[in-house]
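Every protein chain except one is present and positioned as in the full complex.
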Amino acid sequence: MKGVIAAINPNATVIDLCHSIPPQQILQAAIALHEAIDAFPDGTIHVAVIDPGVGSRRRAIAAEIGPYRFVCPDNGLLTPLLRRFELRRFVELDRPQWWRKDVSRTFHGRDIFAPVAAAWSTGRDLSELGTIQTCPLIEISLPAPCAIAESDPNLKRLQCSILAVDHFGNLITNVTRYDIPRDAESVEVQIAGQCLSGIADCYADRAAGQLVALFGSSERLEISVVNGSAATKLNVAPGAGFTIVWKGQRR
Amino acid sequence: MKGVIAAINPNATVIDLCHSIPPQQILQAAIALHEAIDAFPDGTIHVAVIDPGVGSRRRAIAAEIGPYRFVCPDNGLLTPLLRRFELRRFVELDRPQWWRKDVSRTFHGRDIFAPVAAAWSTGRDLSELGTIQTCPLIEISLPAPCAIAESDPNLKRLQCSILAVDHFGNLITNVTRYDIPRDAESVEVQIAGQCLSGIADCYADRAAGQLVALFGSSERLEISVVNGSAATKLNVAPGAGFTIVWKGQRR
Partner (left out) sequence: MKGVIAAINPNATVIDLCHSIPPQQILQAAIALHEAIDAFPDGTIHVAVIDPGVGSRRRAIAAEIGPYRFVCPDNGLLTPLLRRFELRRFVELDRPQWWRKDVSRTFHGRDIFAPVAAAWSTGRDLSELGTIQTCPLIEISLPAPCAIAESDPNLKRLQCSILAVDHFGNLITNVTRYDIPRDAESVEVQIAGQCLSGIADCYADRAAGQLVALFGSSERLEISVVNGSAATKLNVAPGAGFTIVWKGQRR
């Protein structure tokens, strides 16, 4: 893909965001893309190729969402961004003039997405790259934390889930700062038979080897082992559920 | 290696092709290099360091093959390219003036190949980098599919082999589109006790979890599991054999 881009726009700066999304995990890719987006320069074109439907009738698209630009398959990768920013316009990539001459059935990253992104980066308008579409983009389900009723009105319980495991074995969850009120008391994270008291400020707040829950670099609650791997210690994988309980109001 | 290149030619664009070739697997590296070559801009210098003989008497070379330029050990890495393009000229890298001052016995990528490639990229002619050679480059054996005689003249059987396993667990084979005639009927891939009917057009042609054979991004037959890993499911590694049978003519 980088060779193809360099051949079309030698001045393009290409940055790898992530090569470690497990194959076909669109949800994990969607979250990684969403959480990195703010760190990139204005005008960046984000090319995302998690594409289990490659070669089938799934649409290939280029889209302008809020201030951002994307080239990717229409398979839900943009869902978290569509919830946060306006979909300004998008095209189906249906103009082979921008593609590699021979298009394979298994690697559209190289044959369609990369050359289209390179053409876009040379100053082409979105509308040149394909046909403007009006039917909606595909969205995937984003698991949200779910409040569970308690007989004690002062006790709050949230059913949550693990979205991803990062390089360090930290468990990235579907809980954000806004899901737990600031004045919550006696917060407890219950996962895989373990019980974590309180939300820490940083890893170093706990001793090495201990479990810790804290809000990570993406404002999401992470469950970690200090200087270790929570995924290994708890034997937990993406999709697993866990519970947070506290005393006080649920925002 | 990139630091060395940046010090000699700060304007060079460096692109990583692949860091996941298993150590010492010259055949897999040769295939990966050959299959990526078309995607890179004209004038690219390809530096390939799969180099189990580093520090021994194996030659270090720079070569012009067809429209392409290479810097690598003379150990067979260029074999598939030599079968497809003309070897125009090559030199042995025997001029320490282009090397790092201290040359280790274990990392010529950093100490010889990278600085020579950087010098070449600044406009030096190939003949400046070393002494023009006339004795042939080393070639490795490329396993080719082999037709097996059948008593039924209308039944064709091809003995094939797995060359590599990619990041997704797809099995990359030594079979290309040209090995199976377009009018072949009842094509069957037999591997590890499994039998796959027909060649699919894309992964999405089969249900998740199913085995599928299709021509991949390099025009090679690949054996895959839809949304899964064929290497894991079949417990097959590079070097393993398999069979393709069909009714009709063998081209």
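By written order: A and B. Residues from 1 in each chain.
The criterion applied here is as follows: a residue touches a chain if its C-beta (ideal position, glycine included) is under 8 Å from a C-beta of that chain, and two chains touch if they have at least 3 such contacts.
Only a predicted model underlies this, so the values are computations on that prediction, with no experimental measurement involved.
Which residue, A:36, A:87 or A:140, contacts the hidden chain when the whole complex is considered?
A:36
Which of these touches the unseen chain: A:25, A:44, A:133 or A:210?
A:44
Under the stated touch rule, tell me which residues of chain B contact the chain that is not displayed.
Here the touching residues of chain B are 1-4, 6-7, 10, 14, 23-24, 52-56, 58, 100, 104-107, 110-111.
For the chain that got dropped from the picture, name the residues of chain A it touches.
Those residues of chain A that touch the unshown chain are 13, 15-17, 36, 39-42, 44, 167-169, 201-205, 214-219, 222, 226-227, 229.
By our rule, only the chains that are shown with their structure count from here on.
Could you put a whole-Å number on the gap between the CA centroids of chain A and chain B?
33
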